[in-house]
Structures are given as structure tokens and as C-alpha cells.
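Apart from one protein chain that is not included, each protein chain of the complex appears where it belongs.
Now for chain A:
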């Protein structure tokens, strides 16, 4: 499909003050489950315990190898579990000084050792599988891994700037990823210099040039085009900075707990590019730059972000939006007269086609989604997509269509039917 398809939604933001990245490690950080997924955990540290940076705080009940680690030297302040030992959140307070946990990289050249290393070093949540989303199971083998070195969401930071000068780590990380799959390692980037040298990823890395408009740089639509995920053949995607972090882990035996995050949005006085820890406190990141007045902090972009206290594990941007005044309930007569017409009908316009980057028959797909027609949606490629990939279409349609929620419902339904 053509490289110019897509849209450029404009989100206002104040200009940044100063060049480059400032390092902000917030005093508090939180580990929470990714949105829409439950994590059943076994706790490895009690409240009040002091943990080193990179030390496991909890591991998954079903897969004890997969650990959630502390993003900074910290004291475990509060652990909130929901019923069934589901992770609510683990709040950490930073401790001055503190150690950095080291890992044994001796067996990382073979697959089992590599998997164990990634899982115990807390990098596994950086991987995301399709279909259905969430982190992959410990032993899963994807047919392809897509590395996102571009991000076309509004106000997103350029991932390439996050891996500048890290060519060696990136190459090492790509080689490691190639161990985990028999298929290609696809690197999506904007046009410009190549990110890798020849023979990267054990000769299976391939660079894909994407267009500059959203959703050209959305992982789901790239996977839909390059290597569609099916139920038997999952596809993983991850951020290029996490691949470089994996390379650094393999080289030094230490997990790198810093990431490049762009803090922007109309409710700020200045936007900033920061180097911070995963799970950083969003209020800490916007401290002193938030404009007066009520505002909401989103982990993620204005399109697909969600209101949160902590930076999501995979998120690379924080958006501050003014909090809209809560609308009162509609007049009872108007509510009664319009309520039955939901979900509102979809009018197939050029805007809707562009919102999917022209990658699939948009009107047919949206109709299948809102009618709950799983079979048609699967044949059109719903298994490659997640909520964030339809967020632009949802935005274009005015938010009435609730495509993200419909998509999640459909994916959950397909997953349940499959398990039954």
C-alpha cells in the first residue's frame, strides 16, 4: 500500500526548552499489569524490603521464570494485589545509592539460556505478541519479530534518537532476537540511513521503510502487511530501544533501566525529553512543567494513551491533556430518544480509509467489528491488530464507535472460544 496513506492528527504542545535528554529518575515508581491483562504473580519481596536495581520483585505464577523487576534501587513501599493474586500495583520508593543486579550471560548464546536471561532480567514484558496482545508465553516461538524503530503517533519521540550511538548493542540485540524465531526480524523505520549493517540478526534482519503519517508506524498495521499473525503463528513486536537494552544486557550482564520518554501535551508549560525509568511516576515527570488547572496525565499518546499514575512498561510518551469539565447527564427526553441508536452507524469516508492507512477494507472491517462478526474480521486481519492500531480510526469517528473496546471484546471472545 502506498506510503503516503494515513493522517497527521495535530495535538498542541508547548515548545521544548533546551536540547537533548535530561535524566529524571522519579522518587516513586510503580509496577502495574499492562492494560487489559491480568497478571497472576508470586511476590518475591515483601513490603519494606530494599531491592537493587534490576532485582526481581515478583514473578508470574504460571511462569516463574518471568520476573517483574525493580526499575531503580528502591524500598518496596506498597503491594496491592487483587483477588486471585492478580497484580494491582507494586509501589517502590527510591533509595539513594543502592546496587545494580547482575545476571549471568554465560548461557545466552543458546535459546533456553537466552530466554531465561531475558525473563529473569525483566525484559520479557517489553515483548508483545499478537494475536490477543500481552507478553508472550515463556516458550513461545513467533514466526517473525517486528522491531519498531519508528513511531508516528502524535507527539511521539523518534525511536532512532533513543538508539543513537548504540549500534553495537542494537546489533547484539538483533542477533539475540534472531535466536528466538526462525522467521525474519523486521525493523520498521523512517527513510534515512539504515540502522543495521549487513548480516545483522544472523542474516535475517530486514529493514522496512515506513511512511511518515499515522498509522504507518503502528506495529499492528505493519504486521498486518508484512507477516500477518494467526492463531497458530504468533508474531512479536518490540521497541528498538528495548532491543538495544537487550544487547547491553548481553554485553554487560546488567539490565539497563533507563528509557527515552517524551513528555508533551497542551496542559504543559513546556514539553521535555527525559531519560527515566520504566514505571516512572507521571506526576514526577510533569513536576514544575504542568500548567495550572485540572489536567489528566496519559501514559501513551493522546490517541491511545490511558489515564495512569505510572508510565506503562512499553510506553515512550506521556501526554498531559486539560481535564474536560464533566458533562452533566443529558436531558431525559434526549437520552430516551437517542439511546437506542448506539453504536452509531459508520459512514465510510476517505478519513476512515486513511485512518487504517489504506491497509484493509476499512468500512467492511469496521462493520464486522461493530456487528461482532468474528469470522469476517479474522479473514480481514483482526488477529494482527490491537486497540492502539484502531485508536486513530476511533479518534476520526469521534469516539462514538468505541472501536478499541469492540476490538478487545472480539479478541477476548475469539481467545475464549479457542480455549474451550
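The working rule: contacts are C-beta pairs under 8 Å (C-beta built on N, C-alpha and C of every residue); 3 or more make two chains touch, one makes a residue touch a chain; residues count from 1.
Here is the rule we go by: contacts and distances are computed from a predicted model.
Engineer: Looking only at the UniProt record of the hidden chain, which name from "DNA metabolism protein", "Branched-chain amino acid ABC transporter permease", "Cytochrome c domain-containing protein" or "Na+-transporting NADH:ubiquinone oxidoreductase, subunit NqrB" is the right one?
Structural biologist: "Na+-transporting NADH:ubiquinone oxidoreductase, subunit NqrB"
Engineer: So which of A:171, A:352, A:369 or A:382 would be touching the chain we can't see?
Structural biologist: A:352
Engineer: List the chain A residues touching the unshown chain?
Structural biologist: Touching the missing chain: residues 9, 11, 227-228, 230, 233, 298, 302-303, 305, 321, 336-341, 344-354, 358, 361-364, 379-381, 395-400.
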